[in-house]
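Worksheet for the structure shown next.
Of the protein chains in this complex, all but one are displayed in their positions.
As written, the chains take the letters A and B, and residue 1 is the first residue of each chain.
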Amino acid sequence: MGRYIIRRLLWTVLVVVLVTLLTFVIFFVMPKGDPALRFAGKSPTPELIQEVKESLGLDKSVPEQYGLFLERLVTGDEYGWPGLGKSFQTKQAVKPELVQRAQVTITLIIGGALLWLAIGIPVGVISALRRGSALDRISMGTALFFVSAPVFWLGLLSLYVFWKKLGWLPGTGYVSFGSDPGAWFSHMILPWMVLALLFAAIYARVVRGNMIDVMTEDYIRTARAKGLSERRIVLKHELRTGITPVITLLAIDLGVLVGGTIVTETVFNLQGLGNWLLVAAQNNDLPVTLAVTVLVAIAVSLFSLIADILYAILDPRVRYQ
Amino acid sequence: MSTESPAPAANGVEPLVAVRNLVKRFPITRGILFQRQIGAVHAVEDLSLSIAPGETLGLVGESGCGKSTTARLMARLLEPTSGSIHFEGEDITHLAGRAMQHVRRRVQIVFQDPYASLNPRQSVGQIIGAPLRIHHVEGDRRKRVQELMEQTGLNPEHYNRYPHEFSGGQRQRIGIARALALNPSLIVCDEPVSALDVSIQAQIVSLLTDLQREHSLTYLFISHDLGVVRHVSDRVAVMYLGRLVELTDRDTLYENPRHPYTAALISAVPHGTGSSGRRRIVLQGDVPSPANPPAGCPFHPRCPKARIISGDPAVVPERCATEVPQAAEITPGHQVACWYPLEPGDDLIAAAEAMAPETVEQAEEAATA
Partner (left out) sequence: MSDVLLEVRDLRVHFPTADGVVKAVDGVSFTVERGHTLGVVGESGSGKSITFLTVMGLINRKSAIVSGEVLFEGRNLLEATNDELRHIRGDRIGMIFQDPMTSMHPMYRVGDQIAEAILAHRSVSKGDARARAVEALRLVGIPAPEQRARQYPHEFSGGMRQRAMIAMALVLDPDLLIADEPTTALDVTVQAQILEVIDELKQRLNIGVALISHSLATVADVSQDVMVMYAGRPIEQGTRDQVFTAPLHPYALGLLSSVPRVDRRVERLVPIEGSPPSLIHVPSGCAFHPRCPYRFAPCDTERPDLRDRGGGHADACHLSVDQKAANRRERLDMQEPVA
């Protein structure tokens, strides 16, 4: 087990380094033209371009540039750790805003994930247990609806209903938990719901499929032949194998969502990473785009590391491979 | 012709296929970041045997004994780690390209699972005709395929049907027809009836023996079913943990086995005669892992005869535990790889029973240490 974790950990470090290399190549080496010009943004002046060149070491060789990029990332720069530089357009350091926006996004996806697990898993399990029943068909029909429904439409519709028409909720934007927990919750509940409904629908279908597979396994028949109660068979024998694959799914989804909740954040006016990425892309603000890309890559690697370790704890067969 | 002459077959005629000192090891790798080899599965170890033209050589053994690997080596689906394979007098051990194409036409395989070995999206005609297409055989392919279907007991009118429309037995007939398409000389039958219902097995076995007579085919017939092997084979080879332990003509093997493992294996098979009071030799423990074969004779941790020699259920003769016995002729045409082959009067049943549970445990530890 310890060996397995160490091996996965070393692999993760290697993957993260490779990802930074790949990102570097994509941003600095591959595109045609002067990188300094691209990093300077929409309205470059000769002075700004010179500043960019010096700041990113663009007059040095490419391996040295990457070395500088990696060194700043690992050891930090004048704006702190990790060293992500500054936006040459807004003249702001990337890191403080990244931290602030990451809080918003992580609040959104963690809350959303808890909600979609709380909805998706029970719906999937019950649908599998009552396969073919009206309940199953209604759940899966609803799931199909939410899988196909565009997030922006769902978001705008919910805002219209709960904010504009019913007036139950205070509208868009983000209020930090520290300043007003109640307002924080009432501002987040709709984004959570909208994000969660899509994923809950996916998870319900996956869990239902897994559970149906597990229910026909020989060891479930054995459990029944032992005279266990149906309740115990479902809760202890079927759920264990039926839900374990969800961990991997969740890890990938969480990692990708770190930079991927663009639509939800835009609809609900949440100043998160996705929203930032969108603005940065529109303004050609490469340092910001680069920072978010690296962050997402690291997040995906870390989440899959956690998932693999959890999986090994839950499934003894994995540990010995 | 290679400079090294292939091993002669049993009856002195030049063998159709001969393997000599064949070894196949699959590497086991492990490592934190980069994989390095830490061991090997000893699938086939130092195997020498030959098959005469028109002969059926039965190959029996339990899981992990290397019989399927041997089949794949002989059909050159795998490349041996060392040793040589001669086919029709030619060294094909490392043959490739066009020369190998020629050998491929002459050696065919019939697989165990007729459900998995047929492409469900191809019609029967396409499946059986595929070898003709691949090897660019000229002539009326449809006619040839229908001829093959007739020979294998399929209705030629079912040319355009798909595998799922056939029963298990019929699907195995399709597999056999496909193997026959290029007029091979050697057919490797890898557990061809194991997946079939009892009443169907006899149909397929009879078909294979009829086809052998009509087309003067040579079979390597691999099975864990000792009854089927006795029925179809001229000679039978027994393998254990990658090594040949005994090889002789079928009646001698079944009636007068000289290797303790062969004796135990045959005795373990239920006879189905309903005769009460027959006692079988029940070997203790499991077959050790081929990734970690015991030192010396691979069978020594479970061998009852070794206990007869030592006179103590917990002890085996030193030679058994340290030196690997080579297959040697003890009478003409009868090879046995054992330091102490069975003699009349050896009571293996009593010896097997004397191996008390504690010794079984020791045997297992010795095997897995």
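The rule we apply is simple: contacts are C-beta pairs under 8 Å (C-beta built on N, C-alpha and C of every residue); 3 or more make two chains touch, one makes a residue touch a chain.
Everything numeric here is computed off the predicted structure, so don't read it as measured data.
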| task | Going by the touch rule at the top, give the shown chains the omitted chain contacts. | result | A, B
| field | Selected residue (touches chain absent from view) among B:40, B:137 or B:200 | value | B:200
| query | Among the options B:167, B:216 or B:322, which residue touches the chain absent from this view? | reply | B:167
| query | Which of these, B:103, B:132 or B:265, touches the one chain of the complex that we don't see? | reply | B:265
| said: Just to verify: which one of B:25, B:250, B:307 or B:334 makes contact with the chain not shown? | reply: B:250
| said: If the hidden chain were put back, which residues of chain B would touch it? | reply: 62-63, 167-170, 197-203, 205-206, 224-228, 230-232, 250-251, 254, 264-274, 276, 278, 280, 282-284, 286-287, 357, 360-361, 364
| note | Had the left-out chain been drawn, it would touch chain A at residues 217-219, 221-230, 232, 237, 240-241, 244, 314-317, 320
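What we mean here is this: only the chains that are shown with their structure count from here on.
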| Interchain centroid distance [CA atoms averaged], chain A/chain B, Å | 53
